[in-house]
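All protein chains but one are shown at their positions in the complex.
Moving on, here comes chain A:
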Amino acid sequence: MTDDRSLDWTRNRPGGRARLFATLALLVCLSILTATGGARATASSQTDDTDARPVITIASKAHTESVVLAEAARLLLENAGFEVHHRAELGGSQVVFKALENGDIDLYPDYTGTLQHEIFAGQAPGIAALRQRLAERGLAMGPPLGFDNTYAIAMRAGHAQRLGIETLADLAQHPDLALGFSNEFLDRGDGWRGMAKRYDLPHRNVQGIQHNLAYRAIASGRIDVTDAYATDAEIVAYDLAVLRDNRRYFPGYEGAYVYDRDLDPRAVRALNRLAGAIDADTMRRANALVKLEGRPDGVAAAKLLGETGTLDVDVASGPGLAERLWGYTVAHLGLVAVSLGLALVIAVPLGIAAARLPRLGHVVLGTVGVLQTIPSLALLVVLIPLLGIGWAPTVAMLFVYSLLPLVRNTHAGLTGIPLSLQHAAQALGLPARAKLWRIELPLALPTILAGVKTAAVINVGTATLGALVGAGGYGQPILTGIRLNDQSLILEGAIPSAVLALLVVVVFEGVERALVAPPLRGKTGR
C-alpha cells in the first residue's frame, strides 16, 4: 500500500512534496541559527558587555596545577576590577589552545615545553622563537612564573642522602638501583633512553609503572628511582628528593600565562605581578593543598598569592554542597532540555517525512543511524572547531544523539498504524493536516513518547561529557573527582545524574498518562 499512500500524498496536496521539503529545510535552518546564535550570544555576552565590568574568560587544563594557576589569575584579575569566568578543566593542551585561538577564552596557564613540543611541534626551539610563533597567531605569553615543571627524577630523600646521590650523574655509580618509570617516560625518545645515553646509566632493572602507583611503589621501597613532574604534590608528601639535571638533559617546562594579544593592558599588568614569584616549592605546596588535603582550588590559589606576597585575599572555601548541586543541575537540565527540544522540532517532522516517503525514509533512517555510531568524544572534538567550546558543541552533540530514537520511533509509530485504520482515515474525507493531527500522531504518540524518553535518558548520561569542553553540569564534579582521585566528588556528579535519569522516566510516564488516550496507554512498543 505504500504505492497508494505516496500517490495519495502527492495528489491530495498539489506540490505537497515540495512544500514538505521546504518546511523541513526551513526548520533545520532555524534550529541551526538558534543554536549557533544562542552560542554566540552567550559567548559575546562575556566579552562585549560594555556596560558592566569588563569580562575576561580564563580556562585551565584538566590537572590540578593548571586549575590552581587559573584560579590565581582569577583572583588577581578580580582584584584589578575585572569580571572573570573560569572554565575549569576545559580539556587537554590542544583543546584549550584552540579555544584561545578561537577567542572562546582570553587566557590560560601553560608551560614553555608544552607549547614548544606539543603545540608547535618543535618549530619553536627557543623562548624568543616561541614568542614569535605565538605573535603570529595574535597571542602572547607573559613572563615565566618562576618554577620549572619539567620531568624530575626522584628518590626517597633519606635513601638518596645515604647513597650520596644529588645529581643524575651520580646514579651511574649505583647500577643495582631499581628504576620504575611511567610508560610514557619509557617510550618517549626524550625520556629514559635519551637520559640513559646522556648520563651513561648502566641500569638493567628498569620497569614500567603507572604514574600514580609509582609514588606508592617508591614509598614502600619496591622501586628506588622514578620519574615525576618537578612540582608534583607527592614529592612533598612522600618526602622525595629531586635529583639535579646537571647536564641539562630535560627541556624547560616553565609555567607562564598565555593570552590574547588584545587582552586589556591592565589585566596583563595584574598578571605580571606573578612574574618569577612562584618557585617550585611554593607551587608544590599549593598542589599538595588541593590534591592531598582536599582544599578547594581557589583556597590554594589565594594561599599561593599570599605566600608570594602578590596579593592578600581571603577566599571562602567555596559554595556548599546544596549550592553546588543546584548549579550543576541547572546547567545539566539546560543542556538536556535545549538539545531535546531542538531534536523534537527536527526529528518528528523528519520521522513523518520518512514514513510518508519510503525512499527518503531509507536515507533518513540510515543517516541518523550512522550519526549515532560516532563515538561521543570524537563528535565533541569534531564540533569544537565549528562551534567553539562550552554550551554549543555539547548541545549539538546531544542533539545528534537524540535524533535516532526520535526519528526511528516517529517513523515506526506512523508506519505501525494498521492498514485498515489508515484506509478509514483516508476514506473519511479528513484534510491531510487533520488526518495527521487527529488520527496518525495520536495513534503513534505512545511510540513517539517512548523515543523521547529514550533520547532524554541518553542525554542525561551523555551530557556529563559536556564538562570536558566547559559546558558544566554533573560532569564537572566527576571530572574534578577523577583529577583529584576523590570518590565522593565523583559521586557528587554520578548520583544526581542517575537520579535525574530516573526522574526523567517518571516525568515521561506522567506525560504519557496526560497525553495518550486510555486505550493506547502502556503500548509503548519499542
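Simple rule for what comes next: a residue touches a chain if its C-beta (ideal position, glycine included) is under 8 Å from a C-beta of that chain, and two chains touch if they have at least 3 such contacts; residues count from 1.
One rule holds for everything that comes next: contacts and distances are computed from a predicted model.
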| item | value |
| --- | --- |
| Per UniProt record, name of the chain withheld from view ["Protocatechuate 4,5-dioxygenase alpha subunit", "Osmoprotectant transport system ATP-binding protein", "Ni/Fe-hydrogenase cytochrome b subunit" or "Fluoride-specific ion channel FluC"] | "Osmoprotectant transport system ATP-binding protein" |
| Contact with the hidden chain (one of A:155, A:242 or A:439) | A:439 |
| Of A:206, A:236, A:371 or A:430, the residue in touch with the unshown chain | A:430 |
| Those residues of chain A which, in the complete complex, touch the missing chain | 3-4, 7-8, 11-12, 420-421, 423-431, 434, 438-439, 442-443, 516-520 |
